[in-house]
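Here we show just some of the chains, and they stay where they sit in the whole.
Residue numbering begins at 1 within each chain, and the chains themselves are lettered A, B, C and D in the order written.
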(Lines give C-alpha, C1' and ligand atoms only; values in the text may rest on other atoms or scores of the structure.)
Protein backbone atom coordinates (compact mmCIF):
# COMPACT_ATOMS: atom_id res chain seq x y z
CA UNK A 1 0.00 0.00 0.00
CA UNK A 2 1.05 3.60 -0.30
CA UNK A 3 0.13 6.68 1.69
CA UNK A 4 -1.13 9.73 -0.17
CA UNK A 5 -3.28 12.82 0.06
CA UNK A 6 -6.66 13.12 -1.66
CA UNK A 7 -6.36 16.16 -3.94
CA UNK A 8 -9.40 15.96 -6.18
CA UNK A 9 -12.09 13.86 -7.75
CA UNK A 10 -13.02 12.63 -11.22
CA UNK A 11 -16.40 12.96 -12.92
CA UNK A 12 -17.18 10.30 -15.52
CA UNK A 13 -20.71 9.89 -16.86
CA UNK A 14 -20.00 7.41 -19.65
CA UNK A 15 -18.27 4.49 -17.99
CA UNK A 16 -18.10 0.71 -17.61
CA UNK A 17 -21.35 -0.46 -15.99
CA UNK A 18 -19.45 -2.20 -13.18
CA UNK A 19 -18.14 1.20 -12.09
CA UNK A 20 -21.53 2.83 -11.60
CA UNK A 21 -21.96 4.06 -8.04
CA UNK A 22 -18.25 4.38 -7.30
CA UNK A 23 -16.53 7.62 -6.34
CA UNK A 24 -13.17 8.28 -8.00
CA UNK A 25 -10.62 10.32 -6.11
CA UNK A 26 -7.24 11.61 -7.26
CA UNK A 27 -4.52 10.70 -4.78
CA UNK A 28 -1.05 12.27 -4.66
CA UNK A 29 1.42 9.87 -3.01
CA UNK A 30 3.61 11.31 -0.24
CA UNK A 31 7.07 12.30 -1.52
CA UNK A 32 8.70 9.49 0.47
CA UNK A 33 6.63 6.78 -1.22
CA UNK A 34 7.71 4.44 -4.01
CA UNK A 35 5.10 5.85 -6.37
CA UNK A 36 5.81 9.16 -8.08
CA UNK A 37 2.83 10.85 -9.67
CA UNK A 38 -0.88 10.74 -9.00
CA UNK A 39 -3.34 7.88 -9.35
CA UNK A 40 -7.11 7.54 -9.39
CA UNK A 41 -8.58 5.36 -6.62
CA UNK A 42 -12.13 4.43 -5.72
CA UNK A 43 -13.23 5.56 -2.29
CA UNK A 44 -14.84 2.95 -0.09
CA UNK A 45 -14.70 4.78 3.21
CA UNK A 46 -15.70 8.38 2.66
CA UNK A 47 -12.34 10.13 2.39
CA UNK A 48 -12.55 13.86 1.80
CA UNK A 49 -10.27 16.13 -0.19
CA UNK A 50 -7.17 16.95 1.87
CA UNK A 51 -7.26 13.74 3.90
CA UNK A 52 -4.25 11.44 4.10
CA UNK A 53 -5.17 7.92 3.09
CA UNK A 54 -3.90 4.37 2.63
CA UNK A 55 -4.30 3.13 -0.95
CA UNK A 56 -4.18 -0.50 -2.08
CA UNK A 57 -3.38 -1.21 -5.73
CA UNK A 58 -3.67 -4.15 -8.10
CA UNK A 59 -6.10 -7.02 -7.64
CA UNK A 60 -6.31 -6.21 -3.89
CA UNK A 61 -8.38 -3.14 -4.78
CA UNK A 62 -11.08 -5.28 -6.43
CA UNK A 63 -11.01 -8.51 -4.50
CA UNK A 64 -10.36 -6.92 -1.13
CA UNK A 65 -13.15 -4.37 -1.44
CA UNK A 66 -16.00 -6.68 -2.43
CA UNK A 67 -16.04 -5.62 -6.08
CA UNK A 68 -14.08 -8.48 -7.63
CA UNK A 69 -15.74 -8.06 -11.02
CA UNK A 70 -15.26 -4.30 -11.39
CA UNK A 71 -12.40 -2.78 -13.45
CA UNK A 72 -10.77 -1.15 -10.41
CA UNK A 73 -7.02 -1.28 -9.78
CA UNK A 74 -6.66 1.15 -6.86
CA UNK A 75 -8.83 1.81 -3.80
CA UNK A 76 -8.66 4.00 -0.72
CA UNK A 77 -8.80 1.48 2.13
CA UNK A 78 -8.07 3.59 5.21
CA UNK A 79 -7.82 7.11 6.59
CA UNK A 80 -4.35 7.63 8.10
CA UNK A 81 -4.54 9.09 11.60
CA UNK A 82 -0.85 9.13 12.18
CA UNK A 83 2.37 7.79 10.71
CA UNK A 84 6.06 8.55 10.86
CA UNK A 85 5.98 9.85 7.28
CA UNK A 86 3.78 12.84 8.10
CA UNK B 1 -6.51 3.87 -12.51
CA UNK B 2 -4.82 6.64 -14.43
CA UNK B 3 -6.18 9.48 -16.54
CA UNK B 4 -4.86 9.92 -20.05
CA UNK B 5 -5.65 11.20 -23.50
CA UNK B 6 -6.38 8.91 -26.44
CA UNK B 7 -3.78 9.81 -29.07
CA UNK B 8 -4.02 7.02 -31.62
CA UNK B 9 -4.95 3.46 -32.41
CA UNK B 10 -3.18 0.22 -33.27
CA UNK B 11 -3.91 -2.05 -36.21
CA UNK B 12 -3.03 -5.72 -35.71
CA UNK B 13 -4.29 -8.34 -38.13
CA UNK B 14 -2.33 -11.33 -36.85
CA UNK B 15 -3.15 -11.60 -33.17
CA UNK B 16 -4.19 -13.90 -30.32
CA UNK B 17 -7.69 -15.24 -31.09
CA UNK B 18 -9.02 -13.97 -27.76
CA UNK B 19 -8.27 -10.42 -28.92
CA UNK B 20 -10.36 -10.55 -32.09
CA UNK B 21 -13.04 -7.86 -32.08
CA UNK B 22 -11.24 -5.54 -29.67
CA UNK B 23 -10.17 -2.00 -30.50
CA UNK B 24 -6.70 -0.99 -29.31
CA UNK B 25 -6.08 2.65 -28.49
CA UNK B 26 -2.85 4.40 -27.56
CA UNK B 27 -3.25 6.43 -24.39
CA UNK B 28 -0.85 9.13 -23.18
CA UNK B 29 -1.12 9.54 -19.40
CA UNK B 30 -1.54 13.11 -18.10
CA UNK B 31 1.77 14.61 -16.96
CA UNK B 32 0.64 14.57 -13.32
CA UNK B 33 0.03 10.83 -13.33
CA UNK B 34 2.28 8.12 -11.89
CA UNK B 35 2.77 6.54 -15.30
CA UNK B 36 5.25 8.13 -17.68
CA UNK B 37 5.02 7.01 -21.28
CA UNK B 38 2.18 5.67 -23.39
CA UNK B 39 0.28 2.41 -23.11
CA UNK B 40 -2.09 0.44 -25.33
CA UNK B 41 -5.56 -0.12 -23.88
CA UNK B 42 -8.65 -1.84 -25.25
CA UNK B 43 -11.66 0.40 -25.65
CA UNK B 44 -14.90 -0.85 -24.18
CA UNK B 45 -16.88 2.35 -24.31
CA UNK B 46 -16.27 4.04 -27.61
CA UNK B 47 -13.61 6.60 -26.75
CA UNK B 48 -12.46 8.73 -29.67
CA UNK B 49 -9.02 10.17 -30.39
CA UNK B 50 -8.48 13.31 -28.29
CA UNK B 51 -10.81 12.24 -25.50
CA UNK B 52 -9.62 12.14 -21.89
CA UNK B 53 -10.22 8.73 -20.37
CA UNK B 54 -9.90 6.63 -17.23
CA UNK B 55 -7.73 3.54 -17.77
CA UNK B 56 -7.62 0.45 -15.53
CA UNK B 57 -4.54 -1.75 -15.68
CA UNK B 58 -3.60 -5.25 -14.58
CA UNK B 59 -6.09 -8.07 -14.02
CA UNK B 60 -8.84 -5.45 -13.54
CA UNK B 61 -8.76 -4.80 -17.28
CA UNK B 62 -9.66 -8.42 -18.07
CA UNK B 63 -11.82 -9.50 -15.16
CA UNK B 64 -13.59 -6.17 -14.78
CA UNK B 65 -14.50 -5.88 -18.44
CA UNK B 66 -16.04 -9.32 -18.99
CA UNK B 67 -13.06 -10.70 -20.92
CA UNK B 68 -11.33 -12.66 -18.17
CA UNK B 69 -9.69 -15.06 -20.61
CA UNK B 70 -8.27 -12.48 -23.03
CA UNK B 71 -4.61 -11.33 -22.89
CA UNK B 72 -5.55 -7.75 -22.00
CA UNK B 73 -3.73 -5.78 -19.28
CA UNK B 74 -5.17 -2.28 -19.81
CA UNK B 75 -8.66 -1.05 -20.69
CA UNK B 76 -10.39 2.29 -21.11
CA UNK B 77 -13.18 2.14 -18.55
CA UNK B 78 -14.59 5.68 -18.55
CA UNK B 79 -14.69 8.99 -20.40
CA UNK B 80 -13.56 11.77 -18.05
CA UNK B 81 -16.00 14.70 -18.09
CA UNK B 82 -14.15 16.72 -15.52
CA UNK B 83 -11.37 16.42 -12.99
CA UNK B 84 -9.06 18.70 -11.08
CA UNK B 85 -6.10 17.50 -13.17
CA UNK B 86 -7.38 19.01 -16.43
CA UNK C 1 10.35 -9.85 -3.14
CA UNK C 2 12.43 -6.95 -1.97
CA UNK C 3 14.54 -6.41 1.12
CA UNK C 4 13.93 -3.33 3.22
CA UNK C 5 14.14 -1.87 6.68
CA UNK C 6 11.10 -1.24 8.86
CA UNK C 7 11.19 2.48 9.65
CA UNK C 8 7.78 3.20 11.13
CA UNK C 9 4.15 2.25 11.45
CA UNK C 10 0.79 3.61 10.35
CA UNK C 11 -2.24 4.24 12.54
CA UNK C 12 -5.60 4.05 10.79
CA UNK C 13 -8.83 3.89 12.78
CA UNK C 14 -11.31 4.30 9.94
CA UNK C 15 -10.49 1.54 7.48
CA UNK C 16 -11.85 -1.27 5.32
CA UNK C 17 -13.34 -3.94 7.62
CA UNK C 18 -11.13 -6.64 6.07
CA UNK C 19 -8.09 -4.78 7.38
CA UNK C 20 -9.12 -4.77 11.04
CA UNK C 21 -6.52 -6.49 13.22
CA UNK C 22 -3.62 -5.95 10.82
CA UNK C 23 -0.48 -4.00 11.68
CA UNK C 24 0.80 -1.63 8.98
CA UNK C 25 4.52 -0.96 8.84
CA UNK C 26 6.44 1.48 6.66
CA UNK C 27 9.31 -0.24 4.87
CA UNK C 28 12.22 1.53 3.20
CA UNK C 29 13.73 -0.70 0.48
CA UNK C 30 17.52 -1.13 0.54
CA UNK C 31 19.26 1.22 -1.91
CA UNK C 32 20.29 -1.71 -4.12
CA UNK C 33 16.71 -2.87 -4.64
CA UNK C 34 14.50 -2.29 -7.70
CA UNK C 35 12.01 -0.29 -5.68
CA UNK C 36 12.82 3.32 -4.85
CA UNK C 37 10.72 4.92 -2.15
CA UNK C 38 8.82 3.52 0.79
CA UNK C 39 5.80 1.26 0.92
CA UNK C 40 3.30 0.20 3.56
CA UNK C 41 3.20 -3.54 4.29
CA UNK C 42 1.19 -5.61 6.73
CA UNK C 43 3.24 -7.47 9.29
CA UNK C 44 2.50 -11.16 9.72
CA UNK C 45 5.55 -12.14 11.72
CA UNK C 46 6.19 -9.52 14.36
CA UNK C 47 8.88 -7.38 12.74
CA UNK C 48 10.05 -4.47 14.84
CA UNK C 49 11.19 -1.03 13.79
CA UNK C 50 14.79 -1.18 12.58
CA UNK C 51 14.61 -4.81 11.47
CA UNK C 52 15.54 -5.84 7.92
CA UNK C 53 12.74 -7.75 6.28
CA UNK C 54 11.64 -9.58 3.15
CA UNK C 55 8.51 -8.03 1.59
CA UNK C 56 6.21 -9.71 -0.94
CA UNK C 57 4.03 -7.49 -3.11
CA UNK C 58 0.99 -7.91 -5.33
CA UNK C 59 -1.51 -10.75 -4.99
CA UNK C 60 1.16 -12.83 -3.17
CA UNK C 61 0.69 -10.58 -0.13
CA UNK C 62 -2.99 -11.52 0.16
CA UNK C 63 -3.17 -15.05 -1.15
CA UNK C 64 0.13 -16.15 0.36
CA UNK C 65 -0.65 -14.83 3.83
CA UNK C 66 -4.08 -16.37 4.34
CA UNK C 67 -5.98 -13.12 3.79
CA UNK C 68 -7.08 -13.56 0.20
CA UNK C 69 -10.09 -11.30 0.61
CA UNK C 70 -8.33 -8.35 2.28
CA UNK C 71 -7.23 -5.25 0.34
CA UNK C 72 -3.54 -5.87 1.00
CA UNK C 73 -0.87 -5.54 -1.70
CA UNK C 74 2.33 -5.83 0.36
CA UNK C 75 3.28 -7.99 3.35
CA UNK C 76 6.36 -8.59 5.45
CA UNK C 77 6.99 -12.32 5.03
CA UNK C 78 10.39 -12.86 6.67
CA UNK C 79 13.03 -11.34 8.92
CA UNK C 80 16.36 -11.23 7.10
CA UNK C 81 19.18 -12.69 9.20
CA UNK C 82 21.83 -12.23 6.60
CA UNK C 83 22.24 -11.41 2.94
CA UNK C 84 24.95 -10.17 0.64
CA UNK C 85 23.19 -6.81 0.30
CA UNK C 86 23.71 -5.83 3.95
CA UNK D 1 -0.18 -3.59 -23.38
CA UNK D 2 2.91 -2.02 -24.84
CA UNK D 3 4.32 -1.91 -28.35
CA UNK D 4 7.88 -3.01 -28.92
CA UNK D 5 10.30 -4.48 -31.42
CA UNK D 6 11.56 -8.06 -31.24
CA UNK D 7 15.35 -7.78 -31.04
CA UNK D 8 16.48 -11.25 -30.05
CA UNK D 9 15.70 -14.55 -28.44
CA UNK D 10 16.70 -16.47 -25.33
CA UNK D 11 17.98 -20.04 -25.17
CA UNK D 12 17.30 -21.86 -21.90
CA UNK D 13 17.75 -25.62 -21.65
CA UNK D 14 17.32 -26.04 -17.89
CA UNK D 15 13.98 -24.48 -17.08
CA UNK D 16 10.66 -24.90 -15.26
CA UNK D 17 8.79 -27.84 -16.83
CA UNK D 18 5.74 -25.65 -17.52
CA UNK D 19 7.88 -23.55 -19.85
CA UNK D 20 8.96 -26.40 -22.13
CA UNK D 21 7.93 -25.76 -25.72
CA UNK D 22 7.73 -21.99 -25.41
CA UNK D 23 9.81 -19.55 -27.44
CA UNK D 24 11.28 -16.63 -25.50
CA UNK D 25 11.86 -13.38 -27.36
CA UNK D 26 13.55 -10.20 -26.19
CA UNK D 27 11.36 -7.17 -26.85
CA UNK D 28 12.55 -3.56 -26.78
CA UNK D 29 9.62 -1.22 -26.04
CA UNK D 30 9.18 1.78 -28.37
CA UNK D 31 10.70 4.94 -26.90
CA UNK D 32 7.25 6.50 -26.43
CA UNK D 33 6.03 3.66 -24.23
CA UNK D 34 5.71 3.64 -20.45
CA UNK D 35 8.23 0.83 -20.13
CA UNK D 36 11.93 1.66 -20.40
CA UNK D 37 14.25 -1.27 -20.92
CA UNK D 38 13.79 -4.67 -22.49
CA UNK D 39 11.67 -7.59 -21.38
CA UNK D 40 11.44 -11.28 -22.25
CA UNK D 41 8.07 -12.41 -23.65
CA UNK D 42 6.82 -15.76 -24.88
CA UNK D 43 5.78 -15.81 -28.50
CA UNK D 44 2.38 -17.29 -29.28
CA UNK D 45 1.98 -16.06 -32.83
CA UNK D 46 5.25 -16.53 -34.65
CA UNK D 47 6.82 -13.08 -34.43
CA UNK D 48 10.22 -12.76 -36.09
CA UNK D 49 13.18 -10.65 -35.09
CA UNK D 50 12.65 -7.07 -36.24
CA UNK D 51 8.86 -7.25 -36.11
CA UNK D 52 6.85 -4.71 -34.12
CA UNK D 53 4.55 -6.44 -31.66
CA UNK D 54 1.91 -5.94 -29.00
CA UNK D 55 2.96 -7.38 -25.62
CA UNK D 56 0.63 -8.16 -22.71
CA UNK D 57 2.14 -8.36 -19.23
CA UNK D 58 1.12 -9.71 -15.85
CA UNK D 59 -1.48 -12.42 -15.33
CA UNK D 60 -2.96 -11.61 -18.76
CA UNK D 61 0.07 -13.28 -20.36
CA UNK D 62 -0.71 -16.61 -18.68
CA UNK D 63 -4.48 -16.64 -18.39
CA UNK D 64 -5.10 -14.95 -21.73
CA UNK D 65 -2.83 -17.28 -23.70
CA UNK D 66 -4.14 -20.63 -22.49
CA UNK D 67 -1.17 -21.33 -20.20
CA UNK D 68 -2.63 -20.32 -16.85
CA UNK D 69 -0.32 -22.61 -14.91
CA UNK D 70 2.97 -21.59 -16.55
CA UNK D 71 5.37 -19.08 -14.93
CA UNK D 72 4.94 -16.54 -17.73
CA UNK D 73 4.45 -12.81 -17.07
CA UNK D 74 4.77 -11.37 -20.59
CA UNK D 75 3.54 -12.61 -23.98
CA UNK D 76 3.55 -11.34 -27.53
CA UNK D 77 -0.13 -11.24 -28.44
CA UNK D 78 -0.19 -9.46 -31.80
CA UNK D 79 1.90 -8.28 -34.74
CA UNK D 80 1.44 -4.54 -35.20
CA UNK D 81 0.62 -3.64 -38.81
CA UNK D 82 0.29 0.05 -38.20
CA UNK D 83 0.02 2.54 -35.39
CA UNK D 84 0.52 6.24 -34.85
CA UNK D 85 3.64 5.55 -32.78
CA UNK D 86 5.65 4.17 -35.72
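Criterion: contacts are C-beta pairs under 8 Å (C-beta built on N, C-alpha and C of every residue); 3 or more make two chains touch, one makes a residue touch a chain.
In this text the structure is predicted, and so the values were computed from the model without any measurement.
This homomeric assembly is drawn with 4 chains in place; in total, the structure file defines 5 copies of the chain.
The working rule: only the chains that are shown with their structure count from here on.
Other chains, considered apart from subunit B, cluster as A, C | D (clusters defined by touching).
The set of subunit B residues that touch two or more partner chains comprises 35-36, 58-59, 61. Across the whole structure, chains are in contact as follows: A-B, A-C, B-D.
Those residues of subunit B that touch subunit A in the complex are listed here as 1-3, 32-36, 44-46, 54, 56-61, 63-65, 75, 77-85.
If you check the complex, the residues on subunit A that touch subunit B are 7-16, 18-19, 24, 26, 29, 35-41, 58-59, 61-62, 68-74.
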